[in-house]
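Heads up, one of the protein chains got dropped from this complex, but the rest are sitting where they should.
For reference, chains read A, B and C in written order, and residue numbers begin at 1 within each chain.
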Amino acid sequence: MAQLTFREAIARGIAQEMRRDESVVFLGEDVGAAGGVFKGTVGLLEEFGGVRVRDTPISEQAILGAAMGAAMTGLRPVAEIMFADFFAVCWDIVANEIAKSRYMTNGQVTFPLVIRSGNGGGLRFGAQHSQSVENWAMMVPGLKVVVPSNAQDVIGLMAASIRDDDPVIFLEAKVLYSTKMDVADGEIVDTLGSAKVLRQGKDATLVALGAMVPKALDAAEELAAAGIDCTVVDVRSLVPLDTTTILREVGATGRLFTVEENPRLCGWGGELASIVSEEIFYDLDGPIVRITTPHIPLPAADALEDLAIPSVERIVTTVTKSMNT
Amino acid sequence: MAQLTFREAIARGIAQEMRRDESVVFLGEDVGAAGGVFKGTVGLLEEFGGVRVRDTPISEQAILGAAMGAAMTGLRPVAEIMFADFFAVCWDIVANEIAKSRYMTNGQVTFPLVIRSGNGGGLRFGAQHSQSVENWAMMVPGLKVVVPSNAQDVIGLMAASIRDDDPVIFLEAKVLYSTKMDVADGEIVDTLGSAKVLRQGKDATLVALGAMVPKALDAAEELAAAGIDCTVVDVRSLVPLDTTTILREVGATGRLFTVEENPRLCGWGGELASIVSEEIFYDLDGPIVRITTPHIPLPAADALEDLAIPSVERIVTTVTKSMNT
Amino acid sequence: MATTTVTSGPTDFATKLSMYRSQVALRQFETRAYDLFLENLVKGTSHLSLGQEAIAAGFATAMKKDDWTFATYRGHAHTLARGVPMTPVLAELLGRSNGLMAGKGGSMHLTSVEHGVMGSYAIIGAHLPIACGAAWSAQYRGTDQVAVCFFGDGSTNIGSFHEALNLAAIWKLPVIFVCENNLWMEYTRTTEVTSVEHPAADRAVAYGLERIVVDGNDADAVYDVASAALQRARAGEGPSMIEAMTYRHGGHSRADPAKYRPEEEVAEWLAKDPIPRYRSRLLDEGATEEQLSEIEAEVAAQVELATEEAKAGGVPGEDLLMKDVWADGGSSWRN
Partner (left out) sequence: MATTTVTSGPTDFATKLSMYRSQVALRQFETRAYDLFLENLVKGTSHLSLGQEAIAAGFATAMKKDDWTFATYRGHAHTLARGVPMTPVLAELLGRSNGLMAGKGGSMHLTSVEHGVMGSYAIIGAHLPIACGAAWSAQYRGTDQVAVCFFGDGSTNIGSFHEALNLAAIWKLPVIFVCENNLWMEYTRTTEVTSVEHPAADRAVAYGLERIVVDGNDADAVYDVASAALQRARAGEGPSMIEAMTYRHGGHSRADPAKYRPEEEVAEWLAKDPIPRYRSRLLDEGATEEQLSEIEAEVAAQVELATEEAKAGGVPGEDLLMKDVWADGGSSWRN
């Protein structure tokens, strides 16, 4: 048992797998000597050397193209895209090449690779360095999408992602990098596609992802104090999606609230709403309500960013209002 | 009144606006002498000359970057991205630059530009030339998204898009290019953000977009024959979204079925489901059901593609089954 | 044409004959594919390499069995040249379940990992960095495999060209970039939208590479330049970029009559057709008319057989539709 930050957990998860499997290699911008701009890869170069941990030029298409080509010829690359917003400059490799090639070739090629990236807002970085792009990835058939909410999960889900034979987009909420928790010693391996019930309630179910998970938990405490007893589910992986757990927990309380950092339109919460309202419609006791960042680019100023991203207060208010009407 | 194909309507819509406004310019690959690979721009070079209608290199980032820079300095460019799948190679310019810059600058810059593109499947072009990417665009705050379903609408919505001061992603279902209809003479200008009720029923509401609209209409005829009377709504524009019409029509029948060409996850239908299940939950008489392409890359073979994309038969079966349980 | 001065081609005559056979096979196969398109049996789009066969044949002949080919949507020739049988390729064009990818990829995505054909890519530029990745893997694993990446003249103006060339150069990757310069993009002449005359070769210097232009309609010349680049890559000396001048006899894709090209230009290049040219060279060098006719007849029989077998292929169904999105063979995104 050791106190570990979320960012240390990243490096530990990758190192665990690199020790185990020579075919795991790592590449990205400033990831070697510098240990990554978010210090998520500190120590990797020292332990594994410059042949396995490679600094690249500022060429995101080349980074992910290289990862793809290497994955289809025997390696298991982990690539870093520094900020998730930068997926936009290499989206073709992600969405058109990596995601589709296995299917197009009728299974001839396989892409055991992980693309990890700093995701989301809260650091006052402005509209081009703060996006929550989980939906960009969820939307594209052929990509798995993993979003951990704490250090322990980071290690286990990173290990599971690296061992998975499919391409995984691994999104790390930047605002969580400095959060700490006690993490078990020894090897940790988790399972993709398993949501976690973090709190069990009887009145409503809050489903949250990544940086919204601690906020949902805090909100649930406040709501409980006010007499509304909430279940909180941490989705953890959007693809594969643990609909079994989610439908069970929503069905049990009869009410679904999603807490999403992404801008509203076509968010994962919409997808959940459609699944719930098709499959357990008759178990619902009231409207499905989504709590999201408004459908606007994210502003830079601290005051504005705090207004934009769902806050504990907004969650509490929204749930209370909806439960009382 | 003249019979016009969908593809001819594109050129007519653009020409109508180029005649009216010198600041409208057009650029793209093979758009000039060749008239576009889908023949959507035949005649433009001849009428407006090579200074206003420009052939570009195969450089989608340069094409859209040029459109953006020109739009912020006084022109109203219309750019062609040949296949909508290619948005992936220039997504940064679309999603990070064009969409966000007005907001980031607190309104200092404005982007009166249109990006038109051949969208969707049905032509057996395989996974990289058949995607329906309406959700890629809908998902990004700052973009308007227009998807016409017939030649008359093409002209009016193209004119409205070009006259609009915001960036519009204008997606043309490739499979509709050869469809024909009688189109009014003279200037045609339509309104963004207005859905159209194409058929009024009392049992269920089918909401469809683009190439799915004629299929929904055909399905409604078959369903009517079998005793299920459907309303059919053509969404026409995803952003702005005409929720007034949609909520009214879904509320009236108590049942919503979406017909979406896009792969399932994070489709616009999920967004609609969430709006409906929040705002008119108590008007619903049964589950919300989405009819989409499965969440897979699109296959090339004709037999497979026909299985993948929603067919009239699948719409009929799905609606019938859901209405009878 | 620039750096290739003495052209010899393969040293043993049997290899030359097989390089001839390869070119004839590509020609006859694609001629048949075009006929089948006219019969409405080829679904979707397809892009023929008629006229460009010497490049595919020259490279494939110089490559080792476990080297890798990365092709574009114009990939029939490169796929067949590596030894992929005709039947599955033709069946793929026809959308049949006995197709190379059971109909799921189509003409633009031919792939046969077994033959080192690591895919055909239909979005301009994407496969250049992907080929770098394969080369990186060969370098890391210490094999002596080389990735050979073919693309067109018009594809030199897309961003990923630049990123891939730079990465290959700094990492000294065993990758060969081959620009098949057939002068035209789809319907636009490449020089009209390109800042240099030789869109690949004139930019080699920007990546610290040698400027190489070769006659792409001469299989021997291609073979020579390919052999040198392969050797260089295997010796750890890094990437090469080769610009091979050629011409497509037909339109860009199956439906294009290619009316935009000046008649004289077409005539000039038809006169440089690589196949008759190579044929008469072989005759000069000692082959008999009989030998060559026999090759041609054998290929014709293969094409006949492939046509029959492809047409006899089944129609793919729901099982294939939902298969192989994921490595577990399925397509499920939920539990």
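Operating definition for what follows: contacts are C-beta pairs under 8 Å (C-beta built on N, C-alpha and C of every residue); 3 or more make two chains touch, one makes a residue touch a chain.
Source: prediction; values computed, not measured.
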Completion exercise
The listed residue (C:Y207, C:Y247, C:Y278 or C:W333) that touches the chain absent from the view is C:Y207
Exercise for the section: Return the single residue from C:L50, C:M63, C:A169 or C:L320 that touches the missing chain. Expected result: C:A169
Exercise for the section: Identify the residue among C:G75, C:G133, C:G159 or C:G216 that touches the chain left out of the display. Expected result: C:G159
Problem - Contact footprint on subunit A, counting only the chain that is left out - result: 29-30, 32-34, 37, 55-62, 85-86, 88-89, 123-129, 265, 294-297, 299-304, 307-308
Completion exercise
Absent-chain interface residues of subunit C come out as 157-163, 165-166, 169-170, 192-196, 202-203, 205-208
Exercise for the section: Against the chain that's been left off, what residues of subunit B make contact? List them. Expected result: 25, 51, 54, 56-57, 59-62, 64-75, 77, 92-93, 96-97, 101-110, 112, 141-142, 164-166, 193, 239-244
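Methods note: only the chains that are shown with their structure count from here on.
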Problem - Computed distance of Cα centres, subunit C from subunit B, in Å - result: 36
Problem - Averaged-CA centre spacing for the pair subunit B and subunit A, given as whole angstrom - result: 30
Practice task
Check each residue of subunit C and list the ones that touch at least two other chains.
Solution key: 102, 104-105, 109, 121, 123, 125-126, 159-160, 320, 325, 331, 333
Completion exercise
For subunit B, residue numbers touching 2 or more other chains are 85-86, 88-89, 126-128, 265, 295-297, 299-300
